[in-house]
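For reference, the structure is listed below as structure tokens.
Omission of a single protein chain aside, the complex is shown with its protein chains in their original locations.
Going in written order, the chains are labelled A and B, and every chain counts its residues from 1.
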Amino acid sequence: MTQSVSLLGATTSARDSTRSSARTSAPPTTDQPKMRAEALKAYFGATEVLKGVTLPVASHTVTAIIGPSGCGKSTFIRCLNRMHEVVAGARVAGKVLLDHQDIYAPDVDPVRVRRRVGMVFQKPNPFPTMTIRENVLSGLVLNGLRPKDPGELVERALRQVALWDEVKDVLNRSGTSLSGGQQQRLCIARSLALEPEVLLMDEPCSALDPIATARVEELIHELRERYTIVIVTHNMQQAARVADFTAFFYLGELVEHDRTDVIFTRPSEKKTEDYITGRFG
Amino acid sequence: MALLGAEVNVGDLVFRGFAALFAVSIVLVLGAMALQMWVAARPSIAHSGWHFVVGRDWDPVRDSFGALPFIYGTVVSSLLALTIAVPISLGVAVFLTEVAPPWLRSPVSFLVELLAAVPSVIYGLWGIFALAPFLRNHLEPLLGKTLGFLPLFQGPHQGFGMLAGGIILAIMITPTISSVSREVLRAVPDNLREGALALGATRWEALRHAILPYARSGIVGAIILGLGRALGETMAITMVIGNRADISASLFAPGYTMASVIANEFTEATGDIYLGALAEIGLLLFAVTLLLNVIARLLVWQVARAPEGARG
Partner (left out) sequence: MTERHWQRKLVDAMVRGLCLVATLAALVPLGLVLYYVTSRGIGGIDRAFFTELPKPVGETGGGMANAFVGTLELVGLACLFGIPPGVLAGVYLAEFGERRFAKLVRFSADVMSGVPSITIGIFVYTLIVLRTKSFSAYAGGVALAVLMLPTVTRTTEELLRLVPESLREAALGLGVPKWRATLSVVLRTAAPGIATGIMLAIARVAGETAPLLFTAFNNAFWPTGLGQPTASLPVQIYTYAVSPYDDWHQKAWAAALLLVGMVLILNVSARLLVRPRVRSR
């Protein structure tokens, strides 16, 4: 009940108001969602960790998912590219639409979903047996695709994540020889090389120092031009800095979803207010 | 790119099926082994019945097969091996987990592993030309002089015999017992060890009162695994035990083991019953070692599976 009310609120308020933020030219709306979760439930064995979440993700926007640990926010984005079911005993019910097509429909190959909806994980995880170059190309090579101009592709992907200047002379070094922040940007480049339409980021900065975090945030900002991004974060300031929309999850339910400035200045739910003012979690 | 496609990736399905096939094959091979041996042994089981395990006469020419001397030889040589190997192996395991300085542990355990890497036939060769003469000329006379009042140490000094077999087996099962015991001791939670030491116990007291009681069943498992190895060991013991189908109280006297008689006679065995008799010995060995292994694994798993706070 709560969620449908707040969802309605989110759509109307997004449509009505013009954004005060200077960083966007046009106000983002969720009218034409790139993705949309409908009554999404997720289970680990018999435990229900997502209790029917409905949430639209607008095209070319950044949506932040916040909430205390254990609220199901990581599970939620793992459901958006069918990574949740990889764990033994994990199960999903409900729908997730990608361009109006349900990715949980019986004839959908999860492998293809993941090529269109990329993912960046909490801890940087470059492939240790591959060089920096090979890591960038790994998504294509492992899928049996041969890029026409691999050199150009590597440079473009690494430039997108602002890593090119730092690594252009050491492309044949192991991916694990980089610093944590560089590794995470390498992992983002690895996902971008596949040219996904949506990029999911599961607390991408939680293992990084403040300087590296700032770089990744800057990067998210730039990537919004070309990709639709959903980012999970436990850091509310980060959500406020990078996201157009913010969704607050609590105990497996979506409590509130609205424009970020609305969520952080005048949330309509008491729970949201308690959380962002630090009264719990 | 369209999303459509089979719900389950075809490549994944094929790969998984392929891997599962080979996993099944391990179970099947083990089953086939039991079945084949049983089929091969059947003529002998029908022919000899219980006489096979209680009879002392092994005379292929007259189709009389009593395997008791081999069973006796196998059991006695293995028990002798355990008597020698268990204290030494436990000493090694304790040395490597509790006593030795950390920098020494890895090279010493590597050397102990090498002991297991030396092929059986090499131990046999060494046994023939170095160990047996040493026993005949030095150790057996000494034992005869000091402990000769025991029937175990009476009789002529021949070198080749039960004693040589037991010693060779002991050398070969020491790495098994010590490495499994070491695993078990490492699996003992550190807080037990540290708790005892913090109470002012010496290393030995911590070992005796805190660590060994916890690890006991695992160590018994390690010993049983060693016993299994000893029972089935073939080449080295065949080369030094003397290969005579007698039952003698003296450790100096030659004996014969189940594995040895198979090694020596299998290619020459003619006729279903003779071959079946050898296969029946093999079947007995297989069944006993299988049983020992099952017991031992269960005992070791019991300790080593509780990883809470265990050493990495």
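As a working rule, a residue touches a chain if its C-beta (ideal position, glycine included) is under 8 Å from a C-beta of that chain, and two chains touch if they have at least 3 such contacts.
Computed from a predicted structure; not experimentally measured.
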Options B:Ala210, B:Leu225 or B:Ala253, residue touching the unrepresented chain: B:Leu225
Residue among A:Lys73, A:Arg133 or A:Arg190 that touches the chain left out of view: A:Arg190
Per the touch definition above, residue among A:Asn143, A:Ser179, A:Gln237 or A:Thr277 touching the missing chain: A:Asn143
Hidden-chain contact residue, picked from the options B:Ala46, B:Val108 or B:Ala249: B:Val108
Residue ranges of chain B at the interface with the undisplayed chain: 9, 11-12, 14-16, 18-27, 29-30, 32-33, 36-37, 39-40, 87-92, 94-96, 98-100, 108, 110-115, 117-126, 128-130, 171, 174-175, 178, 202-205, 207, 225, 228-229, 231-235, 239, 259, 262-263, 266-267, 278-279, 282, 285-286, 289-290, 292-294, 296-297
Interface residues of chain A (partner: the chain not displayed): 81, 83, 86, 111-116, 118-119, 121, 123, 125-129, 138-139, 142-144, 174, 176, 187, 190-191, 194
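Please note the rule applied: only the chains that are shown with their structure count from here on.
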Distance from the mean Cα position of chain B to that of chain A, given in whole angstrom: 57
